[in-house]
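Only one protein chain is missing; all other protein chains are in place.
As written, the chains take the letters A, B and C, and residue 1 is the first residue of each chain.
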Amino acid sequence: MIFIWIAFLLATVSGLPGLFASRRANWPQIVSCALMCLTALTGLAGVIFIFIFGSQQSVICPSPIIGANFTMKLDPLAAFFLVPVFLIGASGAIYDLGYWRPARHTRSGPWLRLFYGILIAAMGLIVTAGDGITFLFGWELMGLSAFGAISVEHQRWKVRQAGWLFLVASHISMMVLIAMFLLFHQAAGSFALNPLSSAALHPRLSTAIFVLALIGFGIKAGVMPFHFWLPDAHAGAPSHVSAILSGVLLKMGVYGLIRVLMLLPAPPASWGVLILILGAINAVFGVAFALGQHEIKRLLAYHSIENIGIILMALGLAILGIAAKHPDWFILGMAACLLHVWNHALFKSLLFYSAGAVISKTHTGLIDRLGGLGKTMPYTAGAFLLGALAICGLPPLNGFISEWLLYMGLFRTAGPGQPAFYAAAALAAPALGLAGTLAVACFVKAYGTIFLGLPRAQDPESRLAPGPGDPARSMLIPMGILALTCVAIGLFPAAALLVVARAISPINHYGAIAALNQYVSVSALGVMTLVLALSLVAGWLVGEWLKNRAVKRRVGTWDCGYAKPSSRMQYTATSLADGLVGLLGWLLRPHKSSQRPRGAFPAPARFSSHVDEVVLDRVLVPLWVFAKNKLSVLKTFQQGSLQMYLLYILLALLILLLTLSPWGELPQWLLAH
Amino acid sequence: MSTSILSALLVLVLLLNLFALGTSRIRSLIQIAALQGVLLGVMPLLLHGRLYLIGVLIAVGTILIKGMLIPKILINALRDARIKREVEPLIGLLPSMLLGAAGVAASMIIAALAPKAVGESSTLIIPVSFATLTTGFLLLTTRRKTLTLATGYLLLENGIFIFGLLLLQAMPFLVETGVLLDLFVGIFVIGIILQHINLTLDSLDTRRLSSLKD
Amino acid sequence: MLNVFIHICFLILLPPLLPGVINRVKAVLAGRKGPPLLQLYFDLARLLRKQMVLSSATTWVFRSGPMLGLVAVLLAGLLIPFGPFAAPISFTGDLILFVALLGLARFFTAAAALDAGSSFEGMGAARELTFACLAEPAVFLALLALARFSGVLSLTNMLLAPLAAGPLAHAAAPLVLVAAGLLIVLLAENCRMPVDDPNTHLELTMIHEVMVLDHSGPLLGVILYGAAVKLFVFSVLIGQVVLPVHTPWPALDWLIFAGRMIALAVVVGVVESVMARLQMRHVPILLTAACLLCGFGFILMLR
Partner (left out) sequence: MVLVLIFIPLFFAGVAAVTGSNRFRPWLLPPAALGHFAASMLLLARPDPWPITNWLLIDPPGRLVLLAFTTLFLICAFYCTGYLRLRSDRPNRVFCVCMLIFPAAATLVICSANFGLMWLAVDASTLSTAPLIFFNRTAQSLEATWKYLIICSVGIALALLGTFFLAYSSLQPVEPSTQPVLATTMSANPHSAIPSMLMNDLVNQARNRTLSIPWLKAAFVLLLIGYGTKMGLVPMHTWKPDVYGEAPGVVGALLAGGLTSCAFLMLLRVARICAAAGITRFADSLLVLMGLLSMAVAGAFLVDQKDFKRMLAYSSVEHMGILAIGLGVGGVAVYGALLHVINNALTKGVLFLCAGNIHRAYGGKTTATVRGVLRRLPVSGAFFLLGFFAITGAPPFGPFISQLTILTGVINGGRYLVAALFLLFLLLVFFGMGRTVQSMLLGRPPAATRHTAFHDGPLTTLPIVAALGVVLLLGLYIPGPLREMLLQAAAYVGGGS
């Protein structure tokens, strides 16, 4: 416990030195990085203690709410969620050393580091909160500090918009959660996060709590259709902040959902199905939207939606398991859910780091203007490739392990003799498969266009020409760490699942460890991934050997006999995705603009398609504008004429006096109920 | 006997209200207000058969302030302001008179409905006070000149003062004089502001005073 | 043990035979003589002896892609049972690994294609990926149906279950639907008619062939071989579903198995020669049909 405390403290203060030092000095950055690493070490030490010795609870101090305290509660589940917080937090701080140099980001640097530290501490507070008030404190602190971290570069209009959207979303979720916790308080009689007894809880009330929780946490987790804030925020923030947002902050929503659901007694199967369907929709639609993106970080942002969808599917399966008294569904679902939380944090941060490296070198994130970076930035390319394979759920990497568990659970719902209602839940498996292949398409597109082929710049001298090689070591190290963890979890799933099982223990009624192994043979899977990895390496070696042995000569790519091929004739990402975007046009509503060559001497032809944020641009913005216009009608009542103002007073007087008359009871009755 | 005189005075006040609504000249409007002030000053004396200290003092104070000082301020403001002497109602004079009459009727009905406390001297007090109140509000909402607004406020206060007669004993000396004083200071400050308005905007027309809006 | 050995031998040696059979059938139906049955073996032998020409645009992805693809497909081949004999590798959940391996192969093939930086190969990669997205759900639905039918989650037991149940099992009808769906998937995944014409020479209309334009020599050989193995693996999958026969004599079983493979090749050949190639924009409809077939198969199992 004390370790966790120190960790939070260190994280909070890590940004302070920068505020009091000169803006161009380097040492505050190094100090804050060191403090953040220290945070990670102490924090992880505390986490290990929790894993070994089990839950702890402690009262911090009486809270200003009457009859409530600030309490912290640390159980293995919380500890499990603390791991990415500390790990990604520290690696981000290291990445920051090379990525956000004081020389280039003189003004924004100190603020960024301040907010970054507070953000880490706030997320830790959320996870360790033992009561609603503390939770809400952490929640808002997280929202505000993340808002600060996103909009450090607020002189850019896009960044301001992104920050504002994030703030709006986070405030809506705050309000919903306040309502949720108030209902919880009414049901439980206190804000403490203890399981509710089914006796005290009216089913309508528990349903209300569930729905509010789903919305409130869903907004933060970027669940469609509440994801409108997500792409802009991820694209606008500095890359390591995007990594935190996508890798850790979204998971806070997942954590809250799990926590609250586990407090509610006897969730009905319908909840599980609802979450499952929601998850499937998110998984497929998220990656579908990602296909239409041209900006690497926006693309990654939509993939966060996809992965949240996968996590939700797993959660839904677990709920279904509780409702249907099927321990195997619960265990598999919960294990997949938690493991994927870790995995997504790892490979998504890895991807954001490499994307950040590319952007910092080439000054653009537009996929179609890049190319051939694999030769000049081999390490970055390798990191991105690993991340891509992992996020596509391909063996032998970690993403595959969690998705495999989820598939296992889903297939089991279709076992012989299961009622059709539950077996139908297995239809989520094809959806997951579809999401998987779409992801493959999407990342072949991204990886192939950015790192393979030739640079697409008109002239090599332009800024878009590949930069002078890989980024600074301080940026490569965190990538390396994350890549290694991805591989490790992929090759030794059994070890990771031991931790997961420990994390499930406080919320599960079945005894996880035995269960998991008796339903699926993780060890066999581990062996297989190991074999696969080895044979892949062998294959790669053979390829290299062939090169040394059999290469006759090197020529330009065969260009079908064109006179003067240019690297801009390569297939672009837009064209790669065009087929699928066309198939999904009913959903993505792409704006296509094309100019076909005509006549004997055609004018320059061009084609471009753009997929915008449907929920935001087609629904919310028009709605908001409409509301604004309607509200501005009211302003005619404040036209500056004193006589009118006095008339308002008179009218108010008369109307209120009317309530004295017999029929004045009506409004009172209305308001009393 | 005193009760009947009181009632007579109250009726007089009622008539003055209608005049106030009907007159088209600011000066006469102010004078009407002043006259009302004087009448109001007399009433406390009549309220109970005999004289006693509070009554006399209040009477004198009222007559002094409501009847003389305040009208003086307003008249001065009117003299300094280089403006037309018409009241410029937002709605015609006749409609406002009709509205006033309606107000009187309504006050009568309301007063009739309202439960009375025993030992009330004149049954006219409540309706007349309500009617005066309504008149004040009418002047406030339907006149354009700042001065007429001030006068309307004065009538409003008069109405309240009349109601105050009902609980003369309840309102100790301090409160009563305080009320008067406040009224006086209020009008005084309003007068100052009026002068400033006059200096800066060179008019007392509220149309010039509606620049602040959303 | 012996069976495992035979399994591996079949997996390595048999695949190049199928294209030969298919081509021969097509030739016969077209009234031509056609290339020898073992043509692909000869081609491979020649290609492996050749040297290769590399584009200066390429990186290691271009060179290793085909190898990695081949490795993945071979491993997938080790996961499915041949005939009545259990697969060398079998554990609960290997069916997911099976699908994932095919995905891995696809990833590297497409990446390798993009590495050459030619628009044709980009085109091919785009089509490959697009159609795969439609084929994948069909495979999963088929697996669901089989899981529902067999109640186990390892390919071996799953695919031996129809065997146990016998050809006239109660669930025969759904299985036929599933098999039909899988056949379409096979045609699409292995770029046969009516989805793609392996013998065409117009780059703009090709899918698989156009992805490998720049590969030459041993690499091309590896690619051709990998494609053959993929075809083989798919055929095994279907064969296990449609013709569950087995005898007490293992040797006979192996013969039956080989025969079944060849029969399937013949079927494919016939399909190829009787059907014309679809327009690219009609392919998705065909694949959706495959999804529906497998889906119905699963739904029918639900009752």
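To be clear about the criterion, a contact is a pair of C-beta atoms (placed from the backbone, for glycine too) under 8 Å apart; a residue touches a chain by one contact, two chains touch by 3 or more.
These figures come from a predicted structure and were not determined experimentally.
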Could you tell me which shown chains are touched by the chain that is not displayed?
A, B
Chain not shown, touching residues in subunit B
48, 52, 54, 114-115, 117-119, 133, 140, 146, 149, 153, 156-157, 159-160, 163-164, 166-167, 169-172, 174-175, 178-179, 182, 185-186, 189-190, 193, 196-197, 200-201, 209-212, 214
Absent-chain interface as seen on subunit A, which is shown:
61-62, 64-66, 133, 136-137, 140-141, 144, 151, 154-155, 160, 163-164, 167-168, 171-172, 174-175, 178-179, 182-183, 185-186, 627-628, 631-632, 634-635, 638, 640, 642, 645-646, 648-649, 651-653, 656-657, 659-660, 667-668, 671-673
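Keep this in mind: only the chains that are shown with their structure count from here on.
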Graph separation of subunit B and subunit C (steps between touching chains)
2
Specify the chain pair with the maximum number of C-beta contact pairs.
A-C
I'd like to verify one number: the distance from the centre of subunit B to the centre of subunit C, where each centre is the average of its C-alpha atoms, in whole angstrom.
101
Could you put a whole-Å number on the gap between the CA centroids of subunit A and subunit B?
69
Taking each chain's mean CA coordinate, subunit A and subunit C are separated, in whole Å, by 36
Can you list every residue of subunit C that touches 2 or more other chains, as numbers and ranges?
none
Seen from subunit A, its contact residues with subunit B in the complex are 635, 638-644, 646-647, 650
Can you name the residues of subunit C that touch subunit A in the complex?
50-61, 63-68, 70-72, 75, 89, 91-94, 96-97, 99-101, 103-104, 106-107, 110-111, 114-123, 125-127, 129-130, 132-133, 136-137, 139-141, 143-144, 147-151, 153, 203, 213-214, 217-219, 284, 291, 298, 302-303
Residue numbers of subunit B touching subunit A in their complex, please.
90, 137, 140-144, 149, 206, 209-214
